[in-house]
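A protein chain is absent from this complex, but the other protein chains hold their places.
Let's turn to chain A:
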Amino acid sequence: MIGKKRIKTKNSNKPRFRQSFSIFRHSETQSVSSHKGNNPCLHRMPINVLIIVTTVISLVVLRILYVVYWSSKPFRTKSTKPVSTLIILGSGGHTAEMLNLLAVLQANRLSPRHYIAAATDNMSLQKARVFEDSLADKRGDQTGETAQFLQIYRSREVGQSYVTSVGTTIFAIAHALLLMMKIKPQVILCNGPGTCIPLCAIAFFFKVLGIRWSSIFYVESIARVKRLSLSGIILYKLHMADQLFVQWPQLQKKYPRAQYVGCLM
């Protein structure tokens, strides 16, 4: 099992990959055998297959439970080593809240920083650039840290038909996967809306597969007083966020695993 470590060893993902391939292979075998169920030669096969499939499924379930359990636990080892950080900018008010939070986090610890915004949102990255420039001014140098600014395709734009959105969703997921492999974040900061879901899902998938451990922090928008947003609900219910923060006490009562932190704005 791959534990919760900051720095993963290079070879640690190999067995995990092998396991994931084996799930595929066995489930394939099973479907073949059930099609040819009349053939007496194959009668002994299903029991073995069943055992293997059950074992694999239980291992995967155990692994997911292990990941979910350790995700909710803080790191026990103290360290000042900077962590590679992915910051997902929502748009409008979401971006403003995120930059407000970044202003009080120690930037030198969250480094390098990668900003992602939806391809249709042309304001957010501009605001992030202004924020990064102000950090550079404070440091008094231009050479030190550099931040990266990236755009991501959205799976569905407002008003897009559901038929075409199948294609664009697949495209968006592939793009998100590519970005996640490139960025290799150890920390993900997000606050909705939907843009963050494919990236968080891939990060969680990578954790389960043992490819990379990243800590996912989700701060629900101040605009959400009574109900979590759809992104918030997905991350909460599926245990995908390591920590989910809410800004109103009513929300914490409704979602006890969330942490109430007061208004950020």
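We adopt the following convention: a contact is a pair of C-beta atoms (placed from the backbone, for glycine too) under 8 Å apart; a residue touches a chain by one contact, two chains touch by 3 or more; residues count from 1.
The rule is simple: contacts and distances are computed from a predicted model.
**Q** Looking at what's absent rather than what's present, what does UniProt name the missing chain, "DNA replication complex GINS protein PSF3", "G-protein coupled receptors family 1 profile domain-containing protein", "Glycosyltransferase family protein 28" or "Eukaryotic translation initiation factor 2 subunit beta"?
**A** Per the UniProt record, that chain is "Glycosyltransferase family protein 28".
**Q** In the complete assembly, which of A:Leu101, A:Leu125, A:Leu199 or A:Met240 touches the absent chain?
**A** A:Leu101
**Q** Please give every residue of chain A in contact with the chain that is not shown.
**A** Residue positions of chain A that touch the missing chain: 74-80, 83, 92-93, 96-97, 100-101, 103-106, 109, 187, 189, 215, 217, 219, 221-227, 229, 242-243, 245, 247-248, 259, 261-265.
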